[in-house]
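First the structure, in the form of structure tokens, and then the observations on it.
Missing here is one protein chain; the remaining ones are kept as they sit in the complex.
Each chain carries a letter (A, B and C) given by its place in the written order, and its residues are counted from 1.
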Amino acid sequence: MTASTAISAEEAVGRIRTGDTVMVGGFGLVGAPLTLIDALVEASDATDLTIVSNNIGEPGRGLGKLLRQGRIRRGISSYFTSNPEAVAAVNAGELDARLVPQGTFAEAIRAGGAGIGGFFTPVGAGTLLAEGKEERVIDGIPHVLEEPIRADVSLVYAARADELGNLWYRRTARNFNPLMATAASLTIAEAGEIVPVGDLEPESVVTPHLYVDIVVASR
Amino acid sequence: MTASTAISAEEAVGRIRTGDTVMVGGFGLVGAPLTLIDALVEASDATDLTIVSNNIGEPGRGLGKLLRQGRIRRGISSYFTSNPEAVAAVNAGELDARLVPQGTFAEAIRAGGAGIGGFFTPVGAGTLLAEGKEERVIDGIPHVLEEPIRADVSLVYAARADELGNLWYRRTARNFNPLMATAASLTIAEAGEIVPVGDLEPESVVTPHLYVDIVVASR
Amino acid sequence: MTDGVKARIAARAALELRPGEVVNLGIGIPNLIPGFLGPETSVVLHTENGLLGVGPRPGDGELDPDLIDAAKQPITALPGAAYFDSATSFAMIRGGHVDVAVLGALEVSGDGDIANWAVPGKDVLGVGGAMDLVVGARRVIVTMTSTSSRGEPKVVERCTYPLTAAGAVDVVVTELSVFRRIDGVLHLTELLDAATVEDVAVVTTAPFVVALEESHVG
Partner (left out) sequence: MTDGVKARIAARAALELRPGEVVNLGIGIPNLIPGFLGPETSVVLHTENGLLGVGPRPGDGELDPDLIDAAKQPITALPGAAYFDSATSFAMIRGGHVDVAVLGALEVSGDGDIANWAVPGKDVLGVGGAMDLVVGARRVIVTMTSTSSRGEPKVVERCTYPLTAAGAVDVVVTELSVFRRIDGVLHLTELLDAATVEDVAVVTTAPFVVALEESHVG
């Protein structure tokens, strides 16, 4: 479907329900959809959330705000350590942490959006992070079977969106955003700028609009 | 590594050896590296080749020339039918055909370039094309396990290359080219135009130069 | 099959597409559908060789050798189009991001099995994106005549040709009728072009429930 551009950030995040799994783009705060996160913090009471994001923000910033509200039950990330409050929450038994190697994390989200039922990767084989996973030796190299990761809602950030929902990312603010845009039942994109249809070069669109349900302008 | 731009099409395809597996980009003849194919036809005597390409050219055009020379022993494709001479060669026992659904074909090449040991897909499960493949029911849906596809050499076409080997594709001539560029021990790119370093917008590069070994200009 | 029959099937199938949907059209009858959508349609066409936003066939001066559809025919691209590689294109399809696939078939069974790529005893050498599309698209609409050129039924109890996928078809539009699979059961929901239930039953070996809705055409 083509995207809607007519609703507010608050209405958009109102689609997130208690117990949902929510993907949030960004590498640290770069490329994170901060307007959508703030709306989720201020205008939603959905709680008991599972957050899929490379980091759980920083203390009091980005997803760190949601963490302080005690609304994150579970995190799936490659690097919780960048927010000491997330580490403290894990140690206090308040946050359930699933740690995934960063490349496997990215690939599993891609698989979730691409209809792949699982994939074998050599990364993590024989380590703590392979515990409980199926192992298989392929061409002499140990691999682990990784499952796709999907979400109910994805919150992503793009520098530019057109009115159909096509997205273009700037520099290293791209990171996990294009992957997460594909892997949720509902994808909400925050855009630095919303441009008329036809303004993005068709070869340069990174996320075609069929992945995007709602576009909201950054504040 | 960064790419070499200093050698001819004939020298480049001289790296292909008898018995090699060679990937060739293009959907039909659109986006096919016709200068490189012609060089392979005219200036190489490598034979007993396995060709990985969505089609085996058309009669007497593109890979159809190589087929007429009897140098293709095996084809891995989604659609042999577009070249009736390929169909005739299969029926005469001269060409060993491995037919793969087009999406699985694309995904398996991506997996080959991405260090993925195999993946489960629902496509083809329960059909003739799943014969001999491991099947597994995931979330109630039958899947088949597909292996990555790799090659000794990939021949790809891009509208523009820069002198480092970064590639940009035009319109639907992109198709399998960016995938094949990642999945071979040696990647030879044919470019419509070779531009100075810095002329391609960094956000618009589709194939970063670390995938490309040799760049040759189209004739 | 006359061009008039093909056009009538395409016209009826076009009514199945909803505003804003992303649709992939197969070769043959499905390719006639854009002519029935109207120039102001918000339906967006996807072609699996790497374009979202397919426009009309090009005029004489507009031909671009780098711009074709999956049938290898020249096309144009609309404002707001996007190009992508084949792995990305099929990730869209397999991942359920293409709302509708419309394609032809040799046979469809009452269980929604579809055979549309191979004829036993002939060469089985071209599958293209058929399997990916019928497995991946959220809704699969088959457009075909009710019988083969030899007069044999095509909506059958059990497919005799090699399957493209099992249980994949949602809607079948022929020159006589519309069938829908509802809760896994084939329903005859509409009669076309003055056909009767009897006319349909004669050329259909699949069991079906008659549950006629108001007609959309004529």
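Here is the rule we use: contacts are C-beta pairs under 8 Å (C-beta built on N, C-alpha and C of every residue); 3 or more make two chains touch, one makes a residue touch a chain.
Fair warning: this is a prediction, and the values are worked out from it, not measured in the lab.
Among the chains on display, the ones the left-out chain touches in the entire complex are A, B.
Looking at A:R71, A:R160, A:R174 or A:H209, the residue that reaches the missing chain in the full complex is A:R174.
In the complete complex, the hidden chain is touched by one of B:D20, B:E58, B:E146 or B:D162, namely B:D162.
Contact between chain B and the unshown chain involves residues 1-2, 110, 113-116, 162-164, 166, 182, 197-198, 200, 202-203, 205, 208-211. Summarising the interface, chain A meets the missing chain with residues 27-28, 30-31, 54, 78-82, 86-87, 90-91, 97, 99-107, 109-110, 121-129, 159, 169-179, 206.
Heads up, the rule we're going with is that only the chains that are shown with their structure count from here on.
Contact count check for A-C and B-C (C-beta pairs in contact): higher for B-C. Per-chain Cα centroids separate chain A from chain B by 32 Å. Centre-to-centre separation of chain A and chain C, using mean CA positions: 34 Å. Separating the centre of chain B from that of chain C, both taken as means of CA atoms, is a distance of 29 Å.
For chain B, the set of residues that touch two or more other chains comprises 107, 121-122, 169-171, 174.
Shared interface positions of chain C, i.e. residues touching 2 or more other chains, are given as 77, 83-84, 91, 93-94, 136.
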